[in-house]
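Complex shown without one protein chain; remaining protein chains in place.
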Amino acid sequence: MSRNIQVSELDRRAVEDQSVEIVERKGIGHPDSISDGLAESVSRALSQLYLDRVGKVLHYNTDETQLVAGRAAPTFGGGEVIEPMYILIVGRATKQYDGEELPVNATALAAAREYLNETIPELEYGTDVIVDVKLGEGSGDLQEVFGEDGATVPMANDTSFGVGHAPLTETEQIVATAEQELNTTYADEHPELGPDVKIMGKREGDHINITVAAAMIDAYIDDIDAYAAAVDNVEAYVTDLAEDITDREVSVDVNTADDLDDGSIYLTVTGTSAEQGDDGSVGRGNRANGLITPNRPMSMEATSGKNPVNHIGKIYNLLSTEIAESVVDEVDGIRDLQVRLLSQIGNPIDQPHVADAQVVTEDGIAVADVDSEIHEIVDRELADVTDITRKVIEGDISTF
Amino acid sequence: MSRNIQVSELDRRAVEDQSVEIVERKGIGHPDSISDGLAESVSRALSQLYLDRVGKVLHYNTDETQLVAGRAAPTFGGGEVIEPMYILIVGRATKQYDGEELPVNATALAAAREYLNETIPELEYGTDVIVDVKLGEGSGDLQEVFGEDGATVPMANDTSFGVGHAPLTETEQIVATAEQELNTTYADEHPELGPDVKIMGKREGDHINITVAAAMIDAYIDDIDAYAAAVDNVEAYVTDLAEDITDREVSVDVNTADDLDDGSIYLTVTGTSAEQGDDGSVGRGNRANGLITPNRPMSMEATSGKNPVNHIGKIYNLLSTEIAESVVDEVDGIRDLQVRLLSQIGNPIDQPHVADAQVVTEDGIAVADVDSEIHEIVDRELADVTDITRKVIEGDISTF
Amino acid sequence: MSRNIQVSELDRRAVEDQSVEIVERKGIGHPDSISDGLAESVSRALSQLYLDRVGKVLHYNTDETQLVAGRAAPTFGGGEVIEPMYILIVGRATKQYDGEELPVNATALAAAREYLNETIPELEYGTDVIVDVKLGEGSGDLQEVFGEDGATVPMANDTSFGVGHAPLTETEQIVATAEQELNTTYADEHPELGPDVKIMGKREGDHINITVAAAMIDAYIDDIDAYAAAVDNVEAYVTDLAEDITDREVSVDVNTADDLDDGSIYLTVTGTSAEQGDDGSVGRGNRANGLITPNRPMSMEATSGKNPVNHIGKIYNLLSTEIAESVVDEVDGIRDLQVRLLSQIGNPIDQPHVADAQVVTEDGIAVADVDSEIHEIVDRELADVTDITRKVIEGDISTF
Partner (left out) sequence: MSRNIQVSELDRRAVEDQSVEIVERKGIGHPDSISDGLAESVSRALSQLYLDRVGKVLHYNTDETQLVAGRAAPTFGGGEVIEPMYILIVGRATKQYDGEELPVNATALAAAREYLNETIPELEYGTDVIVDVKLGEGSGDLQEVFGEDGATVPMANDTSFGVGHAPLTETEQIVATAEQELNTTYADEHPELGPDVKIMGKREGDHINITVAAAMIDAYIDDIDAYAAAVDNVEAYVTDLAEDITDREVSVDVNTADDLDDGSIYLTVTGTSAEQGDDGSVGRGNRANGLITPNRPMSMEATSGKNPVNHIGKIYNLLSTEIAESVVDEVDGIRDLQVRLLSQIGNPIDQPHVADAQVVTEDGIAVADVDSEIHEIVDRELADVTDITRKVIEGDISTF
């Protein structure tokens, strides 16, 4: 059966050409991102547990982690957490299969511990943070199966919507790249930078302003001068990085709310604001492509923690992003592309109600010139929908 | 100081004129809406507590309610909740002022109980649902004050973004009105309809499809025929309601996932799917205008539960919606309007970095014709920004 | 098979004749007693639930309620709870039987709510106190059955020990009666007296000192004079009551830690010290006969909340007390009697390893005079052991 794929002209200017653009990314150490990351790591661990024990992924959803902030007393040279954070992992999971009990709660906790140790290394598990878990018994419905020997395409059981975009605008690239680089390359050499890096990009015409809120880690900062230097370093690094991406005018502000004279600075013990009053939960921050982009249509659906075998919202958000990226990789002349997938209850999910690719072409290119190429790619990617599931389980796609 | 207000042409067709439109509203009994509603009712109660006790609103934020679903055994004529839901109210609040202890946790619990009793009357507090609370000590920062004798305009302490739209499209009107009417007029005469009504509107060209998922309450439904009749009733009611709003072709589907032969139907004990496996949390559902509208720019910011005195995201989301509505009320010839407010750290919030009104005018009307009128209204509403705070505290504006 | 019943002389003076005697009773509103009472009321409710639904009592134990104290701000005329208490009901229960799900958690919560409303009426459920529940899945072992149509005698699966005494000494009578009367007759006419009444009796030779710690309820007390009068009233009431019981010299002290000049008094909002810093848990207070009696052998076993069908410790503690009371009722000439029951693993519980009645006879009476009578009563009561289970389920025996 042929798929309902529509390619048309996008009814607006490319975001790159709009006069005002706002982009945001909450770094991996932001309380909302911690929640997303925990939800998704628990999800991956449960998928793996089910594959290992029963050969197929059973029903679960773990998309509701709640982080309750703690209190800390940071001090130059190293302070302490006063009141531990509390994290509640919430969801449903199948706890028994064919007479065998499955350690879903223990598995969830182990995944959470490992994830926290990796992403917030200064946070001591068990004393700086309490992790609790409430996974209810999942329903026995096991219609959708993703097994060891391959996958069947599940049926849509809900009306759901996914949306993806490509290519990233310059501002989006800067915001995405800056967070990624700060939290890897830069942090490796600058242990004073914590993982809670929040980046806001604001473009007005040809001026891009990047605002970075960067949690500094007190153990690596001896005094206010060292702090000021650390902030300056981040600013210089992000400025360089941005100027590699764009020819537009760039300004970068780091920790603008600081008041150095007051000693009111962004100093933390653990590298995340969750230690001091900032709560977090799943689905409140970055969308599936890692960004918050009010200039573009966004899905409200939380992607992290959802079951990657049968949750259409999750699959469609990730797939539409992949489709958009593939099209832009393979087809020349596209300035902006928006892919929307809308499910049809009762149909297999590779047969959406509509798959709709809207495009802004570059000058001199008509939609008709790229129409069939785009159509083909959309069709191919839809046919391969279960590949998304596999990648998610293996941790090859980020969901936030 | 004059405000930076820009009025320009909106760079796309009016949503009403786009070929595909998707709109969703999660009714007040949906688990995410319950969380939103609890967060906001707790917020209102705390504002009121502070006004009563110390004459001004102190620092707090209660925007992180987590609902962990229960399990239920619905039966025609009346079943029971097997495993109670668990709701954790999360946030920060000032617990002491001037030597006096303030009962913030007890106040939060009282507000939650009252809210649940009102909105989910079949849910028995304390046995069908456990409500717990973790409100950390808020910081002592009390710079922004909203007192009995009037309000000062607070400073923006964050870069934040709000967006509002008007007028509603027909599809949006149908979705919004249907949920509202079902949960008031209709439910008053049809006690079998629970408050967990989720409505998805999908317009393709001139055909509007409305999908309703309506939780039926078992105590008021005696058998499968009564259930089928209840579903048919909702369908007829929504069809009529929609046809009053639009001349387009309308189709309405209610509880499409049902399989009456199987007995697989949407029957509940309490009127919400939270009783059986559907978790919920704040900020995951409806935006500040009560709808999820992927055709329009949306803010990811959770509005419910935020402090209405000093949380810019909350204020700007509500205010931009109010501005858009005022403009459309007062100015003729507007087919679609989008108002964006972007804060400037360190400025009073009535002085945004930019207030940007983008408009699609009706045929024969130019932007220049309405420019100054719009400008004036935006200016007036910004000047009156603290009115939003007052209305929120008094419960006169819905946040979800 | 004949039972191993031994009657012998008790190897000490009657407690009444010892030179120093200490007796304590924590009233029903004391945090430990609240925990005991909740555990037992939950137990009764579960027994009843099982009887109603499946016709027999299934496996459960609910003997581990933990009460975390709150904080309150009492004031003459009526103060408020600042920080609610938190109560966690802990145990195991069978949640499924023969394919039917049983609402054990909802039942436990309903029982807890009802119990608190009855015993601590000033405590508002849901705002002054949060009740949470963690009942794990009980093992499927259903060997012991107490059904609608009568009971079989279960086998002992543990080495356990129960001990009972009779008659009460005068000091014991005063302590027990004073708490009971204060919490019923007296409180009915004196609403200012809260249920958290702790009574310590101390007899040295022929002088009995009764110390009462009585939580007064602020809503019924207007000022310090009213408070002083309330304390005096309790003192007079207990003095009268004690003098009706004994001819010994009696002194009564009420709220001795008060300092009226300082305003340091025992004033509460709810009538229990659990509102302000006093935690509680099961099995830490009164023994099965309602008293703490260091002059007598006591079992450490918590009686409240245990399954009354198959928990030997519970059954033997209650049964040995009943036996002792029956003997003293029916046999003349007994000054002190101690009954011990020791289980034998693998034997029916009406066949203890040893049932041992030790007696102090009155002057002129020899053990041999009462030996056979006592033997017969012990034998009869053991034969009727399942009657204890029935009485516990029906709430006819107090366990603390």
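Letters A, B and C mark the chains in the order given here, with residues in each chain numbered from 1 onward.
Following the convention adopted for this analysis, contacts are C-beta pairs under 8 Å (C-beta built on N, C-alpha and C of every residue); 3 or more make two chains touch, one makes a residue touch a chain.
Bear in mind that the values here come from a model prediction, so they are computed numbers and not experimental data.
Visitor: Which of the displayed chains are touched by the chain that has been omitted?
Guide: A, C
Visitor: Identify the residue among C:S43, C:T127, C:Q180 or C:N295 that touches the chain left out of the display.
Guide: Only one of C:S43, C:T127, C:Q180 or C:N295 touches the chain omitted from view, namely C:N295.
Visitor: Check each of A:V20, A:V54, A:A110 or A:A257 against the chain that is not shown and name the one that touches it.
Guide: Only one of A:V20, A:V54, A:A110 or A:A257 touches the chain omitted from view, namely A:A110.
Visitor: Which listed residue (C:I5, C:V163 or C:V331) would be found touching the missing chain in the intact complex?
Guide: Answer from the full complex: C:V163 touches the omitted chain.
Visitor: What residue numbers in chain C mark contact with the hidden partner chain?
Guide: 8, 11-13, 18-20, 22, 24, 61, 63-64, 66, 68-71, 83, 86, 88, 90-92, 134, 136-139, 157-159, 161, 163, 200, 202, 204, 211, 256-257, 277, 279-285, 287, 292, 294-300, 302, 340, 342, 345, 354, 356
Visitor: By the contact definition given up top, give the residues of chain A that touch the hidden chain.
Guide: 71, 73, 80-84, 86, 101-103, 105-106, 109-110, 113, 125-128, 130-133
Criterion: only the chains that are shown with their structure count from here on.
Visitor: Which chain maximises the distance between its CA centroid and that of chain B?
Guide: Between chain B and the rest, the longest centre separation is with C.
Visitor: So what angle, to the nearest 5 degrees, turns chain A so that its CA atoms land on those of chain C?
Guide: Between chain A and chain C, the superposition angle is 180 degrees.
Visitor: Distance between chain A and chain B based on Cα centroids, please, to the nearest Å.
Guide: 24
Visitor: Any chance you could list the residues of chain B touching two or more other chains?
Guide: 71, 83, 86
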